[in-house]
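Of the protein chains in this complex, all but one are displayed in their positions.
All chains are identified by letter, namely A and B, in their written order; residue positions are counted from 1 within each chain.
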Amino acid sequence: MRLDRLPTLRINPSETCTLHYNGKTSAGVAGDTVATALYANGVRVFGRSLKYHRPRGLYSLDGECSNTCMAVDGIPNVRAENTPAKNGMHIDAQNVQGSADFDWMGFMDKLDWLMPAGFYYRTLHKPACLWPFALKQVRKVAGLGKISPDFKMKGRYAEIYPTADVCVIGGGAAGMSAALAAAEGGLRVILLEARPWLGGSFDYRVSPYDGEKALYQRARELAAQVEAAANIRVFKHAANVGLYNNNLVTAFQVGPEGGAFDERYIEIRAASVVVATGCIERPLLFENNERPGVMQVGCAHRLARTYGLLPGRRAVFSIGHDLGLEAAVDLCDLGMEIACVADIREDGQNPDLLLALAEREIPLLRGWVAAKAYGAKQVKKVTLRTLEGSVKRQLECDLLVASAGRTPLTGPLTLAQARLRFDAHTGYFLPADLPAKMHAAGSLTGRNHPLAIEASGRLAGLKAAADCGANTAEAVAAAAARLSQLPGPERGTKLVMAPVKGRKSFICFDEDTTVKNIKQAIDMGFDVPELIKRFTSAGTGPGQGGIPGHNLPLFAARYQALAGATPVPTTARVPLVPTLLATYAGAHHDMCKRTPLDELQKRDGGVFRRIGVWQRARYFSEDFSCREEVLNVRNNVGMLDGSTLGKFRLHGPDALKALQRVYVGNMVKLTPGKIKYSAMCNEDGCVIDDGVVVKIAENDYYFTTSTVRAGETAEWFRYHTRYDGWDYHIVNFTDALGVINVSGPNARKVLQKVADADLSNEAFPFGGYREFVIQGGIPVRAMRLGFVGELSYELHAPASYMVCLWQILAAAGKEFGIRNFGVEAQNVLRMEKCHIILGVESEQRTNLLDLGLGFLWDRHKTETKTVGTVALRQVEADPARLRLVGIEMDDPRRAPRDGSILVDKRIRGYVCTARRSFTLERSVGMALVEAEMAALGTRLEIYEDECNGQKLAARVVPMPFYDPQGNRMRM
Amino acid sequence: MTRIERRSPVQFKGRIKKWEVRDNWTVALAYEDEGQGPFLVDLSHITRWDLQDKSLSRFNQPPGKEVPELPGSCRLQDGVLVTRMNRTQAVIWHLLSGAPDLPAESGYTDVSDATICLALFGPNALAVAEKLCALDFLDPGKQVPFLLQGPFSHVPCQLVLMERGRGFDGGLLLTCSRGYAESMVHAILGAGAEFGLKPAGKERFTDWLGTAFPAQDTSSRKGKPA
Partner (left out) sequence: MALTITCPVCGKRNGYEFRYGGEDKGPRPVEEGMTPRSWCDYVHMNACVAGVQKEWWCHKNGCGAWFTIHRNTLTNLEVEGVEVTS
């Protein structure tokens, strides 16, 4: 039974959809929210409250509290009032044992005396053993939505990063006027509106705007102008969630059905911002003020005007604002019986509205307020009292429209660090000062007259344009003059709460916080709103400050009755409205790097792992000990993709100076054709990188870094030479050149088949660098290194040739049984040689000397001011440092896990890498231990996670474990 | 013997209708069903030179082929795009034909293999970009072509806005580290799906470049001072 002819409707009654709720199907219409669709089907109790399992229903229709949080298609805590109904949705009520209407836990409401403010902080922790039990019980009984650990989020999420000159938050009359004014000079303007349509508080009202138009018609007129402006981008159904430094505005938008996204994250950088978020209603505090059937003025009015649903049959109004009178008149005209209107205000009502009430014979009680609502699951009766409480009257009704007044939505301003001050005239928290390039407009500033709302919007829009350099001085002056002629901010109601004790007067619905709880908190010494908030958890639920935000400070100030004290608002935080994490994650593009050989190695059975930014082949079989891969390198020949290695060209007149600054070695001694292994330290002497440097020509160098440092190397060079003004240039070759490491006793035989150069040990010895061509077409830079401890050629070739090069080598090596080895096999091989990997054999505090790499440091080049050497000199004799040592396990088949700790009575160090070595048939590794335990032969005890006290035994042994003379890599 | 060939890390799924082999590269000239735009074209094979020197004005030879002076400014002539990166660095992109040999001066480095190069152009191309980065391609204070260096889908990129049309129509060139090829293409195609973005061949790019720059001679004037 919809009112389907109203011109203000935002639904299309001819288009229906079906929802599943409580075992039944409910019919909604296009444009419905989940909440309105259920309401149309007679649902009044939407869920049960957090602690007391009190029935809860529609209250604000804007999702400002958890009353109508429901599980929608398995997603918990969805705000039914803000979620468009879609065909086939499955809806479930939350925190109920049974159904929302018949909740077995309903008796909890009677136990409130057991649960004073902060009861779980104060009672359930003594004795401590009680807590786990209490926790379990509390979790069973209390809470909102439930989510299963294996829940997979559905939906399509997107993101968008527009830039704007002016961003207007709020698409009501003020926001639209601001956007139009700002856009006049051609600036780029963005308008954000939380509801699916523009219009704000004009949208559903039929009161006159001027002689000709009603408010809703004016709203549509403005909306049409906004939509027609080419330089205004409108994001509807896009709730503002954050406002940060330099006007970074964030929002999330609900997508239209069938669109490209379900929700998307919007991040806007604007030069200037206009906040025109308007007002919500200040909840009225009285007994059972959240009983289903009690709702705010806008909720009742919009149910009828926007969704075509009469909210009840017989209503009592208890209001404190002309909007309440307006709604009573309009709902009366739409066919609802209005039993009585109680207005908190003794005077000051709009005379036209008083006349309209009288014409309709609606009784008006001035200076009266609702004191208590009756009815177990829905309002049946209400007690009205005079403000001081002396006279009372009871009325039957099925709807109680209750509102203490209005309260501005200042969340964005608070986020932007604007100071709010309590304004005695309006009773609002109004901005005392705004940050640069930010403006407030509309009913947020206390104005209620429609023309004043628009004029304030226009003024703000013009000022914002001026922030962007537009010459709007004259227009600003004219707009300011116009605004000054229009009615200013209106007087607000002073009433804080009805004359009741407040045991069942809820100041926060989400957390079931009553006025009585607030009193208890204050009596215990929590005297300021921020503390009361934390102790009673008022305002910490899904609605944040929406319901208690204004009443809590007002009540705290009144209850304490401090002389001259003004109410202090609590802080708003991001996100201003509940947002799905999935929306924040957006499209969630996982950006990772792949080497040129990625596809080939996948084909060869590579098992990939994310290592830093790269995807790398870690294993080439399901045997993660890599036995075959390791032994093939030791006995034959293998190929490794080392393309992730950092590679750089450094050139220019001051290139050598730059090298000298960051490398601990002396780079003056470099000669072409020979590589130099060296390391970089930070200012504390801790090693951050190692690699090799080659001199290609005068003032022209080629060097490598570890995989993880590649991205920061250029930055590191420039940082440490930032005061010097040196003339040198860095080219990052990391991705330009791929690397294949051909290692093993047969490496030369394989490579010689395809290389156009003499690869004999004499022509190209260990430690050499050569450039040659493979198979007449592929230029390579080759290095003879021994990271894995065998004869080894590291070939650097242009990335685009890498697939081809790999195939050539694979073909050439076929007769020898060449095969891939992965990162883990390399890890074992180099560990057997005790060649370190930074970040594995070192952590942030490990310095060059700890690792036994002091030989890399040229201590005589002090004039180069090499990074880290001052610190190295200073810690050289420090005995209180960890040392890197080789360890061998007593059990040759059992290596400890990496990271296991070395203990005696306390922790004495940790295992960096340890593996069962198939080459040596021992279990060996490297560990960082306290210096006094570093002597050869020292017994060590290793404690692994979950070892149940069964420690592993090891001892310190000489390094390296394999081929100590290094003959094999020099073959 | 294995044939010597070079491979782009960008591998589109579409079926190649027409291709050519050039300088060991197999370049897709056209794909079946390239759609109505926007288009994504892989230009990773084009030769790019990095030029770094304390005084780049030394390299202003021959006359008319000056390195643009202001960082962010670009010059396009005869299919060669020169972008000024910063005080001491420029990049030379041989967009259309093969490149001559790398000049002997030590300031030059061939960096073609260091990055992927993609062209994203056509209707709503800039709306695709807006889903992937916060960089402002629509800044009215800048005139095309201009260079932006910044994160695109979280990866540092060099982006040259080549054309700006109505609304979000336009076109840009993008380079980023070669290793990101698969991720980047996946992100761009994902963001562009709602606009009908499809991979296209080099011919589509050449045609567009011809339309966007009929005279093939465009020096970006100075942008509005920040």
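Throughout what follows, contacts are C-beta pairs under 8 Å (C-beta built on N, C-alpha and C of every residue); 3 or more make two chains touch, one makes a residue touch a chain.
Only a predicted model underlies this, so the values are computations on that prediction, with no experimental measurement involved.
Enquirer: Which of A:Glu683, A:Asp758 or A:Glu941 sits in contact with the chain that's absent?
Expert: A:Glu683
Enquirer: One chain is left out of this view; which of B:Gly72, B:Gly122 or B:Pro199 touches it in the full complex?
Expert: Residue touching the absent chain, from the options given: B:Gly72.
Enquirer: Among B:Ile16, B:Leu29, B:Met85 or B:Leu189, which residue is in contact with the omitted chain in the full complex?
Expert: Final answer for the missing-chain contact: B:Met85.
Enquirer: Looking at the whole complex, which of A:Val141, A:Ala871, A:Ala931 or A:Val957 touches the chain that is not displayed?
Expert: A:Ala871
Enquirer: Considering the whole complex, not just the chains shown, which residues of subunit A touch the missing one?
Expert: Its contact residues with the unshown chain are 244-246, 248, 269, 417, 683-684, 712, 714-715, 718-720, 722-725, 862, 865, 869-871, 874.
Enquirer: Name, in rising order, the residues on subunit B that touch the hidden chain in the full complex.
Expert: Counting over the whole complex, subunit B touches the hidden chain at residues 71-72, 85-87, 134, 148-151, 156, 226.
Criterion: only the chains that are shown with their structure count from here on.
Enquirer: Once you find the CA centre of subunit A and the CA centre of subunit B, what distance in Å lies between them?
Expert: 33
Enquirer: Across the complex, what residues on subunit B touch subunit A?
Expert: These residues of subunit B touch subunit A: 1-9, 24-25, 44-45, 50, 52-54, 88-89, 106-107, 109, 111-115, 130-134, 136, 138-140, 153-155, 177-184, 186-187, 190-191, 193-194.
Enquirer: So in the complex, the part of subunit A that touches subunit B is made up of which residues?
Expert: 158-163, 188, 260, 267, 269, 587, 589-596, 598, 613-614, 644, 649, 651-652, 697, 699-700, 727, 729, 731-737, 775-778, 798-804, 807-808, 811
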